[in-house]
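Report on the structure given below.
Removed from the display is one protein chain of the complex; every other protein chain stays in position.
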Amino acid sequence: MKSYRKELWFDVPNRMEFINITGEVCEVLRESGVTEGLCLVNAMHITASVFINDDEPGLHRDYKKWLEELAPFDASPERYHHNRTGEDNADAHHKRQIMGREVVVAITDGQLDFGPWEQIFYGEFDGRRRKRALVKIIGE
Amino acid sequence: MKSYRKELWFDVPNRMEFINITGEVCEVLRESGVTEGLCLVNAMHITASVFINDDEPGLHRDYKKWLEELAPFDASPERYHHNRTGEDNADAHHKRQIMGREVVVAITDGQLDFGPWEQIFYGEFDGRRRKRALVKIIGE
Partner (left out) sequence: MKSYRKELWFDVPNRMEFINITGEVCEVLRESGVTEGLCLVNAMHITASVFINDDEPGLHRDYKKWLEELAPFDASPERYHHNRTGEDNADAHHKRQIMGREVVVAITDGQLDFGPWEQIFYGEFDGRRRKRALVKIIGE
């Protein structure tokens, strides 16, 4: 069994943003030499996500509006007890639970085994600092 | 390490429906000959889910109502920018994020290593056309 690991780094200038990392994950897979197995991609931070969906700017705009409705940003300590710790990012911890921490993708014939429109995104909900996602590949 | 792959196809006549695929996934596991490992089952489409929960019609009715409240179907381009592309399925992309893309199930002694009520479902949110889920098994 082979295993391979690589961190992808981000420094997103906005609080919330979605970044297509499909190409970078494909490159990590190529480096790994694995042709059959599983590829885990996860946010290493608890206010960020890795998810698979469509690379369509209108949809990303819709997601941002929807997540803001489900878990609004509010730095005050009234809405979110978490913000009594001095943090202002409680909303980001909630948004991340909706969008998920990780994806697991099948590797077949040396490729990410994707349907027609699947693309991998890093979802940032508390940006403006350097943060990471992990790619871990096992197989042979 | 062994690996095995199979696609499951669906043509759901309704926009939203949940289909129990536990039996089909068990059959794929049997075909694979893997007795210890991991089984990934994921939607290959970004308006569909694979999830694990109860096979109880009342619960499925509740899920449909709840998802419709959280992300209502609305073909107009006003609510969802995604529908300005000519699509009418932005709601389906949202519903899928709540229900998730994939499950990873342990394989032990040649069986899906399940608790008492766990059943695997394909969740369709934009049906009325042929779509797929992927089963990928690795182990030995």
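Note that the chains are named A and B in the order they appear, and that numbering of residues resets to 1 at the start of each chain.
The rule is short, and it goes like this: a residue touches a chain if its C-beta (ideal position, glycine included) is under 8 Å from a C-beta of that chain, and two chains touch if they have at least 3 such contacts.
None of these values were measured; they are calculated from a predicted model.
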(request) Decide which residue listed in B:28, B:98 or B:134 touches the omitted chain of the complex. (result) B:98
(request) Can you list, in ascending order, the subunit A residues touching the missing chain? (result) 1, 3, 5, 38, 40, 42-46, 70-71, 80-85, 90, 93-94, 96-98, 100-102, 104, 132, 134, 136, 138
(message) Across the whole complex, list the residues on subunit B that are touched by the chain not included here.
(response) 1, 36-38, 51-54, 56-59, 61-63, 66, 70, 98-100, 103-106, 108, 113-118, 138-140
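Convention: only the chains that are shown with their structure count from here on.
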(request) Return the distance between the CA-based centres of subunit A and subunit B, expressed in whole Å. (result) 20
